[in-house]
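Notes follow once the structure below has been shown.
Subset of chains shown; positions unchanged.
Going in written order, the chains are labelled A and B, and every chain counts its residues from 1.
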Amino acid sequence: MPKMTMIEALRDAMDVKLAQDPKVLVFGEDVGYFGGVFRCTAGLQAKHGEERVFDTPINESAIVGMAVGMAAQGMRPCVEVQFADYVYPAYDQITQEAARLRHRSNEVFTCPLVVRMPTGGGIFGGQTHSQSPEALFTHVAGLKVVIPSTPYDAKGLLIAAIEDPDPVVFLEPKRLYNGPFYGDHSGKSVGWAQHPAGEVPEGHYTVDIGKADIRRAGSDVTILAYGTMVYVAEAAVEQSGIDAEIIDLRSLLPLDLETIKASVEKTGRCVVVHEATRTSGFGGELIAEVQEACFWHLKSPLQRVTGWDAPYPHATEWDYFPGPDRVARALKKTMED
Amino acid sequence: MTQKPKLTFPQPPARPDEAPDFSSIDIPPAGALDVPPLDLQASDSRDYANGMIRVLNDEGDAVGPWADYIADLDPDALLQGLRDMLTMRAVDQRLLNAQRQGKTSFYLLCTGEEAIGCGFQRQLDQGDMNFPTYRQQSLLIAADYPLRDLMGQIYSNECDPLEGRQLPIMHSSRDYGFFSISGNLGTQYVQAVGWAMANALSNNGQIAAGWIGDGATASNDFHAALLSASVYRPPVILNIVNNQWAISTYTGVATGGSRTYASRARGYGIPALRVDGNDYLAVAAVSKWAVERARAGHGPVAIEWFTYRVAAHSTSDDPSAYRPKDEASAWPLGDPVERLKAHLIQIGLWSEERHVQAQAEILDHVTTVQKDVESYGTFVNPKPTSPSTIFKGVYAEMPDHLRRQRQEMGF
């Protein structure tokens, strides 16, 4: 099987769909001729033509607003927002328009579109290139919210998202574009070629939206993570020696509560990890659901390890980023409680 | 002439305690402007953007090049236009009454603006799509949308195609070229551009039309729409209904220093025209021209329809708090129904008697449908739609958490 980085896997997903379905369109800022600032769409315009893959003005509301109109008229737009930090001008179109169009029209108009955006920190991007805004989308009925942590999932989920009849917010952990990242403060990571999940089948396949992945079986405690934090959790498990079960949620909305429940009922303990600010982050939702579903199995309080409730800093990035040390500490605490 | 910087606050011509005053509004004579070529460029559209295309003069004659442009409109079409407007007015009146009687929660009239939607819609083809605001019910009337569906939506009962989900007046009908209305101002405008882009990409020969109020031109998506239309040049008509008011706010607060809304659009490199929106013939003529232009591949065009919001903003509003009570009657462009009627009488197609009779027939018809629809339930006599519609259509397939919630609700 070919090895791909996450960038290549995402590009391949779009390539497959562009070739397969003339209704699929790809556009965004710098997405066309140049192929995107992260090169996710490199070569796609040359291959599929400017009518299918094109550059847009710097107006995220226009990008998504056009996509809503196109999607309602039968297209399958897959648009890029250059950084998740710049999605806010499009927040109205995504949450008030795309999300509710099917419902408000009694299913006569629908909105099958994908909004891709690089998310998360770890690249010294400061407060406007590091944000993790997933909770701002999981609160919105009508949206789906997914976030892959491997090239394999990235391609399979993106194809599934493009084929989905409803709008999907597709978060790409940019720190994982070129390789898994375990939270090493040197910032270094090995490439995907060295990782089994870097093996990506050619052609068409999908990964179901709404299904979590048990990344590591374990019996002491359940770790709920997604995106970059899946690897940080792996590092923390190694560091702490605690036999944790790591669940990569992959899809935040809808959530695979069954898989989570089965795990926490088994372990009786649960640590939630995300990079976004803590207050009202998606971790709150996870804890609320888990305690309700598994209350009588719980042996200790559910823990959250998250970004601090402050803007994402530049120089002190590693003090903000919830790294393996903090996760390991939470694991120990939950075992002691 | 040096002065201290001081902010300006645009003012309406008159407030409640003052006499209506439209003296500062410049109304060019009917027939003054030419019909430009279909491939009109923005740079050549200055006079159209700053002037006003008018066909019917004060005597009820259709005059000038735009009158010639639609000279081939057959008499039935003109009569249909009048009937459309009369129907619209009857529907508005009946539904306003229903709201006053507590039979529905909310309503909103388009009185005084009927010519715009009615005249425009009749120039469209099946498959073309409007992206309307809440004040373009006239598009539905002229699309021959079943009154039962229209009224059903207002009563949120079994006849409502939207099954009670949406606030009254938030219609939606794909078959009748009427995109689902959003309460969020402006958003539909850039969606219209996207839809038109899809049309061009699929080569289906269809066009799209965006609609926006003068107040909502201030919204960001007005800019997003003009900009993207200017860049990609899809077959879209960008309509601006300038009815002088945005709830209590005078249109000057949205115009700022721009000469007209049309001229603002022209700044984006989109050819723009300004039209007497109370003149059914001007509306029909310019709409026909714009539709032809868009369909022929000459790119976007913007049209400012100049009119006056005769009614309150909605049933939640009382305009006497912010403008003279008699301002509507002082409106220099008159009433669209009266003007078309006068013209039709003038050319011998119509008479006072036939008018009275037509009004009665239309009212009768509207009332009959209304009674029937009301028999399916109203706010005072509810037979509500099933609460489980709440969960229907949030997604194509209902996810587990919604299924659990529906069960918790008891369904």
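Convention: a contact is a pair of C-beta atoms (placed from the backbone, for glycine too) under 8 Å apart; a residue touches a chain by one contact, two chains touch by 3 or more.
These figures come from a predicted structure and were not determined experimentally.
**Student:** Per chain type, how many copies make up the whole complex in this structure file?
**Tutor:** A x2, B x2
Basically, only the chains that are shown with their structure count from here on.
**Student:** Could you put a whole-Å number on the gap between the CA centroids of subunit A and subunit B?
**Tutor:** Going by mean C-alpha positions, subunit A sits 42 Å from subunit B.
**Student:** Give the list of subunit B residues in touch with subunit A in this complex.
**Tutor:** Residues in contact with subunit A: 129, 131, 161-163, 165-166, 170, 172-174, 179-180, 182, 184, 187, 190-199, 201-202, 208, 220-221, 223-225, 227-228, 231, 392-396, 399-401.
**Student:** For the complex, which residues does subunit A have touching subunit B?
**Tutor:** Touching subunit B from subunit A are residues 25, 51, 56-57, 59, 61-62, 65-75, 89, 92-93, 96-97, 101-110, 141-142, 144, 165-166, 210, 254-255, 257-258.
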